[in-house]
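Sharing a structure with you now.
Here the complex is missing one protein chain, while the rest keep their positions.
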Amino acid sequence: MSSPIRITVRLFALMADRAGQREIPLSLRTSRPTVADALAVLHDLFPAIPWPTGTMLALNQSYTTAAAPLTDGDELAIIPPVSGG
Amino acid sequence: MSSPIRITVRLFALMADRAGQREIPLSLRTSRPTVADALAVLHDLFPAIPWPTGTMLALNQSYTTAAAPLTDGDELAIIPPVSGG
Amino acid sequence: MDSIRLQNQPLDVVAAIAAVTCPEAGGINLFLGTTRAESGGGGGGDTNSGGAPQLLALDYEAYEPMALAEMHKLLAHARSTWPITRAIIWHRLGRVAIGESSILIALSCPHRAESFEACRYLIDELKKSVPIWKKEIFTDAARWQMEK
Partner (left out) sequence: MDSIRLQNQPLDVVAAIAAVTCPEAGGINLFLGTTRAESGGGGGGDTNSGGAPQLLALDYEAYEPMALAEMHKLLAHARSTWPITRAIIWHRLGRVAIGESSILIALSCPHRAESFEACRYLIDELKKSVPIWKKEIFTDAARWQMEK
């Protein structure tokens, strides 16, 4: 049995407003956890977070996909549709 | 027999430098003179004026062609290739 | 030589032009994105009607380290495509009033066509991939762009 890994989930804009939090520490007990595993835990903890069409994911400040593996200390950011410029 | 019309020819840049003049008064005695008639007289008076490929003509500050008719008091400008900007 | 930053202060056009001016440049292109007056408010739809709520300002938030990293990536890609001599990308954060600028991109190239193309590329791509979000502050409510 593998030991849990700890990651930080970062929320922004509408998502942070609705969750009432901008940084959420998560412990993942799955063996070889992926981004998708972290998102499943996040949805359990914060079922009301809106998830606009086009929301992307970033791991340690680079865009990533749901299949990417996570390691201890990772920063997973949920990137709702951007509107800079 | 028609009376002569008087026009002013304006030269710029290289053409003005070579002609040593920027404004040349011309009298045209041809009946119903055109821009082409004025250019023929200009070439007779200033055979050394260079005529770069792409030189255009303007009558009273609007682009024109050699076939345009001239009337007394007209300003005919010889526009060598432009290089503004 | 290049300058990429996120800032709360107003964008300084003179500093931007000075930063990209150099003897090797033949053309400088500068783009400013400005907050446009708008009416409609929280519900959207009914624009320009007399009593509709008016837009007061935009409020920008960024995932700062990633936004800077993405801006650097965009500029690196632009440099691999066009012969950019100097470039700056400055984005404001926080409150930006109507008529003020939220983004300033300025760059110089040996020739003008390149300067237009590279600047256009940078603003178009920035709007797609750089994690910055704007909240619209209307007279009656505030809403995130993504809520439209």
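Worth a mention:
Note that the chains are named A, B and C in the order they appear, and that numbering of residues resets to 1 at the start of each chain.
Just so it is clear, a residue touches a chain if its C-beta (ideal position, glycine included) is under 8 Å from a C-beta of that chain, and two chains touch if they have at least 3 such contacts.
Fair warning: this is a prediction, and the values are worked out from it, not measured in the lab.
Taking every chain of the complex into account, the omitted one touches B, C.
Note on the undisplayed chain: of the listed residues C:Leu6, C:Ala25, C:Ala62 or C:Val130, the one touching it is C:Ala25.
Contact between subunit C and the absent chain runs through residues 13-14, 17, 21-34, 36-37, 98-99, 101, 108, 110, 112, 115-116, 119-120, 123. Remark: the residues of subunit B touching the chain excluded from display are 10, 12-14, 17, 52, 58, 61-63, 77, 79-85.
Here is the rule we use: only the chains that are shown with their structure count from here on.
Rounded to a whole number, the gap between the C-alpha centres of subunit B and subunit C is 50 angstrom. The distance from the centre of subunit A to the centre of subunit B, each centre being the mean of the chain's C-alpha atoms, comes to 75 Å. Inter-chain centre distance (subunit A to subunit C, centres taken as mean C-alpha positions): 27 Å.
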